[in-house]
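Removed from the display is one protein chain of the complex; every other protein chain stays in position.
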Amino acid sequence: MLGDCLENVRKSVPLVHNITNYVTVNDVANVLLACGGSPIMSDEPEDVEDITSICGGLNINIGTLNQSSIKGMFLAGKKANELGHKVLLDPVGAGASALRTNTAVKLMDEIKFTVIRGNISEIKTLALGSGTTKGVDADVADAVTEETLDSAVAFVKSFAKETGAVVAITGAIDLVADAEKCYVIRNGRPEMGKITGTGCQLSGMMTAFLVANPDNILEGAAAAVCTMGLAGEIGWNNMKPEDGNSTYRNRIIDAIFNMDKETLDKGAKYEVR
Amino acid sequence: MLGDCLENVRKSVPLVHNITNYVTVNDVANVLLACGGSPIMSDEPEDVEDITSICGGLNINIGTLNQSSIKGMFLAGKKANELGHKVLLDPVGAGASALRTNTAVKLMDEIKFTVIRGNISEIKTLALGSGTTKGVDADVADAVTEETLDSAVAFVKSFAKETGAVVAITGAIDLVADAEKCYVIRNGRPEMGKITGTGCQLSGMMTAFLVANPDNILEGAAAAVCTMGLAGEIGWNNMKPEDGNSTYRNRIIDAIFNMDKETLDKGAKYEVR
Partner (left out) sequence: MLGDCLENVRKSVPLVHNITNYVTVNDVANVLLACGGSPIMSDEPEDVEDITSICGGLNINIGTLNQSSIKGMFLAGKKANELGHKVLLDPVGAGASALRTNTAVKLMDEIKFTVIRGNISEIKTLALGSGTTKGVDADVADAVTEETLDSAVAFVKSFAKETGAVVAITGAIDLVADAEKCYVIRNGRPEMGKITGTGCQLSGMMTAFLVANPDNILEGAAAAVCTMGLAGEIGWNNMKPEDGNSTYRNRIIDAIFNMDKETLDKGAKYEVR
């Protein structure tokens, strides 16, 4: 069934507006193309409303936010809400600076997000609503492990209920939940953490999955997570001894490009709690 | 003869100033190096006049324009005109937002472009001079096909005459024309559309070809288009079953790096109308 979500992306070629950081933006664009979507990037306040209007989804990533792009995020987000578009928040570095934390919290106050996707530290920061500067590891519970899984599942469901958004926490074990239901996903490889931007790439791709699966948001988000993780596994299998993280980046995007419904359905490792 | 244009780039190592989007800028730089040119990027208004002064050509791409970089485009463009440098416009997303359309139109009003290069939608938007927001597919005639080729050739020649620039429309069939003469080019692969920024890369590389072939602008522009398309073919032939769009991106740039005069002359597929 997750394979259908991917197939829907390939069939509908959703146009996704990205306000994202300049570090990983090229990979985000290529991942969107790899999964069957179509990317547009624009962060200029005077430009974003027009651009988001012609898209089906908006991906807001605060990885290299600045005063101008922050304005763009609010304008684009409100316009996207008005038009009923899918909107995703990737709160990169929330907790690492006051500006990032406050911007993410304010975005959540003023914009209705379809999905909020981050690592456990970022999501914990948002759940606490803290506006003070924290180190990247401050106020962060242990990573999601088999031992802490029950409480993590309860946490993510509760934050999803509070925000009305699907919440995706990615890490060694990925959690994708609404208030009632949580996908616990065990795809991926630890080496993915040695590539910059796999999280950003997932956020871009996930937005395309949301647009293409409007009646199955939770499942669409989970399918995107499984696609990324499985591509990480397939890409790793294609590595040669002399390859490293730069080639691995290409191998993962390549694996998404070549992913089909059957491969995803067969390779997806998840349970629903 | 197109091969000589490439050879002239390799011999003269033209320095190209790029005001281009942050999505594909790294690939633009590497393509410029691959073809034998040398890239510099700068968009800060206070910096661009100095930078463009030491270059031979200027590549203006509005893909992620903002208020500051727009100012930079006008300042750099005027300075480059003053100095008699080659100047190329890549009106990315003209037609998709009012800001993009209006900026491109105003740039054409105030700056003399050597070449305007875009897809058929963007060029049609500019030819109509429309300042109202359009969807990316609005006001766009059908793609250039064998059936619509005659009228497309007439259109591109007429727009070239009106603007005084060489006009390059790239797509399945590429057209590169001045008022009198149109290169109809059939190099390339459809899979190139699954990589972000092949158009941006071409614009950067083409600017180097213009600088290196000052007395043969039309032919230089056509040679750049053939080089890109042929690299797309060669790159594709080097693909393995597990490769996808990310590796394809590398393969194309690699093929440009390895391209020589003979390969280009033998592989270029064009007619002149």
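Order of writing sets the chain letters: A and B. Residues in each chain are counted from 1.
Throughout what follows, contacts are C-beta pairs under 8 Å (C-beta built on N, C-alpha and C of every residue); 3 or more make two chains touch, one makes a residue touch a chain.
Since the model is a prediction, treat every value here as computed from it, not as a measurement.
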Which one touches the absent chain: A:Leu33, A:Ile51 or A:Ala96? A:Ala96
Touching the absent chain when the full complex is considered, from A:Thr20, A:Asn119, A:Thr170 or A:Asn250: A:Asn250
Hidden partner chain, residues of chain B it touches: 15, 22, 25-26, 29-30, 33-34, 39-44, 46-47, 50-51, 53-54, 68, 234, 238, 249-258
For chain A, the residues touching the chain missing from this view: 21-24, 26-27, 63-67, 93, 96-100, 133, 135-136, 194-197, 242-247, 249-250
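To be clear about the criterion, only the chains that are shown with their structure count from here on.
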Please report how far chain A has to rotate so that its Cα atoms sit on those of chain B, a copy of the same sequence, as a value between 0 and 180° in steps of 5. 120
